[in-house]
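The complex appears here without one of its protein chains, the remainder shown in place.
As written, the chain order gives the labels A, B and C, with residue 1 at the start of each chain.
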Amino acid sequence: MLIRVGFDIQFQIPAEVALVVLLNVHPSRVSDLLEPDELQAGPAVPVRNYTDSFGNRCSRLVAPPGLLRLTNSTLVRCPDEPDEVNEAGRELAVRDLPDDVLVYLLNSRYCEVDRLSKVAFELFGLIAPGWGRVQAICDWVHNKVEFNYQHARPTKTALDVYTERIGVCRDYQHLAITFCRALNIPARYATGYLGDIRVPLRLPMDFSAWFEVFLDNRWWTFDARNNIPRLGRILMATGRDASDVAITTSFGRADLVHFFVVAEAVMETLAHTDQDSSASRSTATLRV
Amino acid sequence: MLIRVGFDIQFQIPAEVALVVLLNVHPSRVSDLLEPDELQAGPAVPVRNYTDSFGNRCSRLVAPPGLLRLTNSTLVRCPDEPDEVNEAGRELAVRDLPDDVLVYLLNSRYCEVDRLSKVAFELFGLIAPGWGRVQAICDWVHNKVEFNYQHARPTKTALDVYTERIGVCRDYQHLAITFCRALNIPARYATGYLGDIRVPLRLPMDFSAWFEVFLDNRWWTFDARNNIPRLGRILMATGRDASDVAITTSFGRADLVHFFVVAEAVMETLAHTDQDSSASRSTATLRV
Amino acid sequence: MLIRVGFDIQFQIPAEVALVVLLNVHPSRVSDLLEPDELQAGPAVPVRNYTDSFGNRCSRLVAPPGLLRLTNSTLVRCPDEPDEVNEAGRELAVRDLPDDVLVYLLNSRYCEVDRLSKVAFELFGLIAPGWGRVQAICDWVHNKVEFNYQHARPTKTALDVYTERIGVCRDYQHLAITFCRALNIPARYATGYLGDIRVPLRLPMDFSAWFEVFLDNRWWTFDARNNIPRLGRILMATGRDASDVAITTSFGRADLVHFFVVAEAVMETLAHTDQDSSASRSTATLRV
Partner (left out) sequence: MLIRVGFDIQFQIPAEVALVVLLNVHPSRVSDLLEPDELQAGPAVPVRNYTDSFGNRCSRLVAPPGLLRLTNSTLVRCPDEPDEVNEAGRELAVRDLPDDVLVYLLNSRYCEVDRLSKVAFELFGLIAPGWGRVQAICDWVHNKVEFNYQHARPTKTALDVYTERIGVCRDYQHLAITFCRALNIPARYATGYLGDIRVPLRLPMDFSAWFEVFLDNRWWTFDARNNIPRLGRILMATGRDASDVAITTSFGRADLVHFFVVAEAVMETLAHTDQDSSASRSTATLRV
């Protein structure tokens, strides 16, 4: 399966401002790219890439006053299978976790492990360790939290989600991550593209959030928001929580004026022969 | 100046538990060590070292049920000068910051930059950028927060410190760090040894916290708790906040039953000739 | 000036539920009523009135499953003058406050005086006591908080408003009330009708919130949201904060499905002669 992903994000910039953006496909998916994955800035200010301590490909730029437009479009090969499920996946004892995984057991800005530790044990402490326990956490969060775009706010933490029971995709993942960590299960936040055929058409598409859990010596995808295996996730970044992997961070004022994201499955034959023709591509488009 | 540092920390362990500890001198100070700096565990369980993503030397061990005793003692050469002061130190524009410094502008568990951003601008936004502004932040925090061991709690955040105005050393630094970051000044939390002649004798010594600020292309030491240049800081770890550099983290129950820390200036001659005699050493001791 | 006020509020009730509503004009305004002020419920369940400890006229009812419709319309005579301003108004020493006013100096659910006390003193402690200081508080809140319906949430407290700087009318008042109380100035929350000619037409009208301050031995109206003297406020209830004077409180599920509020100045002659003809009334309507 091929998926065309891309975005057109525009800011009004009142005064020169530095930005860090996480708008590339994750290094782990570079071999799946069928087209270049280069962020375009307009005006054409220099964009410098670097890799952060979590292994994400970040970009830095300085935007002059006026309109800043960030765009990109690339084509990614995806497995025809949905997220892997491994019901036999085992939790590792902390003693057996790799060193670089330990950080994903700790507190972070939106994941107050210290404040939800007792609750996590009460809810999930008696469930058999392993994949099933992580799934139980996802089920709980999925069933108890109501999705509502109106109640999103940037400062909402896992504890807020636990008490308010309302949120958007990042909020679901923050709460599930926090419960996992409280049980000594490493969990990290993930952001990327996820097409969606079920979302009402009038709802503008956004980047999506899910999370990853370390079981059986590798990271696995979970998603407390959707809570079913999905096709076509394209990872952009992972971190401790949303604070580490904000799509765009401006160090000064930058007013978002346009936001468009796309992630669409494309017919492989068309994609190969005519991948630059947006007219034909759009007819060949099938939302994931 | 030579400083003998060390500790004797004991836990009662009800059931086997994994621990991560940050109890070594920081790699940046290894060349100042005059004695080995090796953590001793009793019982003698294996202790494995690794370096975390912040560059700290961490140790992992698995403690069996019963008493766990962690001890160490080493001798460190320190400058005879107090913390450097550079009143001409300049804030760098975000565009000019090294990539690996950017993370110290973001939110972290105890430093809610997002919630204190407006306050920081109101309090310090009009002060000339640079060393003087960071010092103004330290002065404000130092003057407005009351030191009180009774009101320490592990979940206290910068916002709590700002509203409650009471805390211990880590709380002072968290608030100052948060204000710095809100103003786009990179700031990170530091923990280590700091002897103190002014503390009442009955107060048991603890590890200390201070913070570092990136000005003029390097990190500088600030301390909103003491707020005067001090002799004899010996760094152990830096991170985004206390959550990253907890002295000990146990992934399960471990009840602290004994806690003793020492950091004392020793006469150089005595130290060299008789460094194992605790009797003579104690007479030669001068608290920093 | 005559103002027609009223509402049409509808809930879908899944199972029998008790409600308490505050939907009458405040007892202090009963002498200004030119028409009866009786809440209509459909279906016609019994509605029982009582006066709460704050002196508000409350109504209790039990709604059966199905649609519940609460409506009312009445005509109120209002002064032709906007909110009184008394720049010479003095703060009373606490010792001189009436007993029943003291409660308006304390903490309440959305007004954490204990957490904002230091901030209040830093911002307003040096301003001369009296009307001017309360006005300074209103000016500060009005200028620092951005109005945004999208970011309303029922759990938002004064501290949240102080850190997030975004809110709706009740949020402005909660922060201003908290600052007043921290300075020993009694302040209470008020809710009622307030017509508004400045709101964009597409925005549905809502009940409004303001607050009252005790100066010179009586209560005065302030409004940190609008921050200008206004015509035509019609008080419905006062309390410590929004928690005391919720327009409707359901003790079980009640899903709001329709919400319409009106407060319109009507021509006195038309109002008197033809007050039941909605056709002619609407042509004579002028939004306050």
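Just so we're on the same page, contacts are C-beta pairs under 8 Å (C-beta built on N, C-alpha and C of every residue); 3 or more make two chains touch, one makes a residue touch a chain.
Since we're looking at a predicted model, the values are computed, not measured.
One chain is not displayed; in the complete assembly it touches the shown chains A, B, C.
For the chain missing from the display, the contacting residue among C:Ala88, C:Leu106 or C:Leu256 is C:Leu106, taking the whole complex into account.
Along chain B, the points of touch with the absent chain fall at residues 150-151, 153, 155, 163-164. If you put the missing chain back, the residues of chain A touching it would be 112, 115-116, 118-119, 144, 159, 162-165. On the side of chain C, the interface with the absent chain consists of residues 18, 20, 50, 52-53, 58, 60, 62, 93-95, 99-100, 102-103, 105-109, 111-112, 114-115, 154-155, 184, 243-244, 249, 251-252, using the contact rule stated above.
Criterion: only the chains that are shown with their structure count from here on.
The angle of the rotation carrying chain A onto chain B, fitted on C-alpha atoms and rounded to the nearest 5, is 180°. The two sequence copies chain B and chain C touch through a face in which the numbers common to both exceed half of the numbers used overall.
Among the chains, the centre nearest to the mean of all shown protein C-alpha atoms is found for A.
Taking each chain's centre as the mean of its C-alpha atoms, chain A lies 42 Å from chain C.
The centroid of the Cα atoms in chain A and the matching centroid in chain B are 33 Å apart. Look at where the CA atoms of chain B average out and do the same for chain C: the two points lie 50 Å apart. Residue positions of chain C touching 2 or more other chains: 163-164.
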